[in-house]
Structures are given as C-alpha cells and as structure tokens.
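Once you've had a glance at the structure underneath, I'll fire off some questions.
As you look at this complex, bear in mind that one protein chain is not there, while each of the others sits in place.
Let's look at chain A:
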Amino acid sequence: MEAALGFIGLGSPCDISVDLDAASTRRYVNQNPTSSTLHSSTKSNNDNPLLLPLFTESETVSGKVTVSLKDGKHMQHRGIKIDFVGTIEMVYDRENSQQFTSLERLLEDPGTLTATKTYRFEFTNVEKSYDTYSGINVKLRYFLRVSIVRSQYTQDICKQVDIAVQHLVDKPLSNQEIRMEVGIEDSLHIEFVYHNSKFHLTDVVIGRIYFMLVRINLKRMELEIRKRESAGTGANVYNETETVMKFEVMDGAPVRGEVIPVRMFLGACRALTPSYRSVNNKFSVKYYLNLVLVDETDRRYFKQSEITIWRKSYQTV
C-alpha cells in the first residue's frame, strides 16, 4: 500500500521516528483503560492498551528524532522542526479545541536531505500544567510533533508522539464524612454514612447503610460511581454522565434495623481519573457516589453524593 502510494507520489518518502530519552526506564500509562463495570469478565479485550510514557509537571522532554529516507532517495524540504503541544480537543466540536501550550524547535534549515539523519531535541523544564485526560467529549493531550515542511504543493510530513502527564496532589487537609438520611415517606427510610468525601484513586470507600424503615420489598442495593464530564463553555457545553463502576453491596431484602457495611475498593475501577474543576476553562470532571436500591419490581431508588477523587500516586502500568 505504502509502496503504491510512493509510486504515484503520495507516499511518504521517508520515515520519522522519535525516541525519547530513557524510554526503557520510563513509567508508562495506559491511556485507554477499559472501564470497570459489572460482569467484568464478559468485557471484550479488543480495546488494545495505549501505553504512553509518563512525564511530570515540569520535567524536561528530550530525545532524538531520526528521519530515514527510503531507497536512498533524496528529499527536498523547507525545514524540519519539532513542536511540543498541549491541546484540549473537543471531540465533537473541533472549533472549540484549543492549544494551551506550543513550543517549537527547528531541527534543520531548508535544504535537501540525502541520507538518514538523527537530531537531538530538548524542551527543558517545559510546563505541563494539566493531566492528560481522555474523556467522551474532550481530550487533553500532550504530544511532540515532528514536521518536515515540503514545497508548496506537497504535503508536509508529520509525526506525532503522545506523552502522558500526571500530577500528584497532597493529601487533602480536611476530609469530611458524608452522612445523609433519605427516604420515601412511610415506606423507606435509610441513613448512609461514608467515612470520607475525598478519595485517592486506589482508595477504599468505607461506610454503612442503616435501614430505619423498610416497607418496600427490596431486592438488592448497589453503589455506583458516576462520572460527569462537562466540556465546552457557554452555550456549547456538552454534559456526559457515565457510570464507571457498579458495586453490589446488598443482596436480598433487609429488615428494619439492619446495618449493611460498605467497603469498595476504587482501585478496581481502571477508568477512574481525578476530579477536575474547570481545566483551562474548558472542561470539568466530577464524580458521584450513587446509592441505588432496587425493589422487587426493578424500580430504582437512588441518592447520589459528590465525592472528590485525587491523585496520590502515579497510575502506571
């Protein structure tokens, strides 16, 4: 295919590869996790993991770029450069996408490339303020882009290499419990307590549900983690709510006075990200603990409470 394209002049005359320094010792992040849901084992494995090298906030991004020509051909160009770009991309609203960071290094002045050539590059202490994020309507990416600028009627040759960025957060100073009494008059009255309202990504939600009055025949009770992603601004806000984790905490019908323990390991949910509040005024991600009671007729009663997820340690593979 590529050979055929080359023959008609559309194929790329050269290959570009980017090798980051210390790539073999670097930690990697899977940027395409399968979200954890009920019946995990039935989930197919066809979303292949997308492994990205992990960088921290102001870490230097350096490495080398190799441009290798095919079949000893010559290639004219109008300069070779590399960019470090940070973008927030609106998946369904490209116009509102935004580059919040862009740094450029020129690797080669315009001329003719006669042989495979390797260039070093370095973005020293480049600022990476946000976490990479891959949501439904919005993506926050950092990537390196190598461009070989060609003559006017010839398409530039580009190569993008994504990297992942994660920020660690200090343990929150205050971490209030969530306690709430809810119910339906004369038929259901419960009180639930979660010991914390802020959780790190592999934290454990510990709590209890007290049944003070049960006049409906319940079948089971679940705890869900719901993720609410708001992308865009103004009139073009896309809200998307997704249940990223379902966790059954009770099977059967409790009677009055029953206390059901909750212990949910968040680590089981690979799709979990930290909560984000108005990232560059472009998007927010909020999480909710949703307590769902299901009765005999499959009617659902629920109450959700917002929680904050923070990153205590890097999520690497």
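Simple rule for what comes next: contacts are C-beta pairs under 8 Å (C-beta built on N, C-alpha and C of every residue); 3 or more make two chains touch, one makes a residue touch a chain; residues count from 1.
As a convention for this text, contacts and distances are computed from a predicted model.
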item	value
Protein name as given in UniProt for the chain not displayed, "Cullin family profile domain-containing protein", "Vacuolar protein sorting-associated protein 35", "Elongin-C" or "Exosome complex component RRP40"	"Vacuolar protein sorting-associated protein 35"
Residue, one of A:E127, A:E248 or A:E306, that touches the chain absent here	A:E248
Sole contact to the chain not displayed, among A:L106, A:A268 or A:V317	A:A268
Residues belonging to chain A that touch the chain removed from view	36-41, 217, 220, 245-255, 258-261, 263, 265, 267-268
